[in-house]
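The complex appears here without one of its protein chains, the remainder shown in place.
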Amino acid sequence: MSTQQQEPETQEAPEDPEMKGTQSPQERRLEEKESGLTEDADSAGDLEGETVHLKVFRYDPEVEGKQEPRFDDFHVPFEKGMTVLDAVMYARDEYDSSLTFRHSCRQAVCGSDAFFVNGKQRLGCKTQIVELEQPVRIEPLPHQEVVKDLVVDMDHFYDQMHAVEPYFQDEETPAAADLEEQRQSPENREKIKMSSRCIWCGACMSSCNIAAGDNEYLGPAAINKAYKFAMDDRESEAIKEHRLRILEQEHGVWRCQTQFSCTEVCPKDIPLTEHIQELKREAVKKNLKFW
Amino acid sequence: MAERYSSFTPGGTGWLLQRLTAAFLVVVLAFHFFQLHFVNHAADVTFMGTQARMENIGYFLAMVLFLIAGTFHGVNGVYNALVNQGLTGTPKKVVLGVLIIASVALIAQGIWVALAMSGMIY
């Protein structure tokens, strides 16, 4: 009897503090919006004068009068821990619902929200407002065509990514019947660890001066993706050679001028230049063997 | 990109040669500057002095190699700079042709000059 009484108690207990945490941010924002000015006035009292001045690039080809690119000013109330993405989301939710930008996970995993913030390619959700000078100038990624506001056309970037065949290829996979796994040594895993962190945000490609001029250049992200597979010991030598043959074309690795722009903007801290340089040396070594 | 695979390496050999000539040029260019501005002053250069230096076969060969390496490194650098800027198609082929002709002319003229300086002709 006593155990039966305890059960509902233990079930209820976690509900109180934790279930509130699972409320989605969108729900939270909607709630805040509904509860309206009272809460707003409250927080405004706390952070009096602390607003973030945003200058956001605007362009909409479908609305007459918005076809001429311009910058819109938004003054967003500052909140501790606010990121650039939080700020533009606030601007969209509270001031102008037509403000358009891509975002999804908000934790630097999906790679949707790379913007050109204060003259540098950054991930909106990973950039703290406090670290930026104001006004914060937010533009779409350079060197890609703007579709609307902060949304750029990523087709070319994806084409280059796919050109390096970014998938594991091996003829000699162990028989499925044996339930054998294809193991990688810890050392080899460590070697490709950084290259596997790419989230396809396109910040590196946008920062690359050569990719801007030479449309055929594979670009840092695609080369890094190729590195991940070329350096994976589980693929056969023949496939590695095939990968190097893609990379050593005129518009492959050789176009990299080691400006380190990509390495500096990468939100996942991938040593892109280092990987490109290593592939150049690999390609040279492979060809020297035939001489 | 990546549709056409070929057995030779467009860019790869050029890239390596650019680095190898660079390493050679660093040494010889530094020597050249030192020789003709600090050891001998450029203002005191005379034909006799030049002839005396160029009659040394080692120096002569070094200077001819310097010319060839320098021309390759420089012209290949120019070509790369233009390709980086997105030069493609027919203009690219024309530029390559013009650069090759200019390089050959420069090297030929340079070797003729070197031979004249060393007294091997005339």
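Per-chain numbering from 1; labels A and B assigned in written order.
Criterion: contacts are C-beta pairs under 8 Å (C-beta built on N, C-alpha and C of every residue); 3 or more make two chains touch, one makes a residue touch a chain.
In this section, contacts and distances are computed from a predicted model.
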Absent chain [UniProt protein name; select from "Phosphate ABC transporter ATP-binding protein", "Ribonuclease P protein component 2", "Succinate dehydrogenase, cytochrome b556 subunit" or "Multisubunit sodium/proton antiporter, MrpD subunit"]: "Succinate dehydrogenase, cytochrome b556 subunit"
Contact footprint on chain A, counting only the chain that is left out: 59, 61-62, 69, 116, 119-120, 142-143, 145-147, 153, 209, 212, 257-261, 264, 271, 273-274, 277-278, 280-281
Sites on chain B contacted by the missing partner chain, in the whole complex: 19, 22-23, 25-26, 29-30, 33, 37-38, 41-48, 50, 67, 70-71, 74-75, 77-78, 81, 102, 106, 109-110, 112-113, 116-117, 119, 121-122
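By definition in this document, only the chains that are shown with their structure count from here on.
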Interface residues, chain A side, partner chain B - complex: 159-160, 163-164, 210, 213-216, 218, 245-246, 248-252, 254-255, 257, 280, 283-284, 287
Contacting residues of chain B [partner chain A, same complex]: 1-2, 4-6, 9-16, 83-86, 88
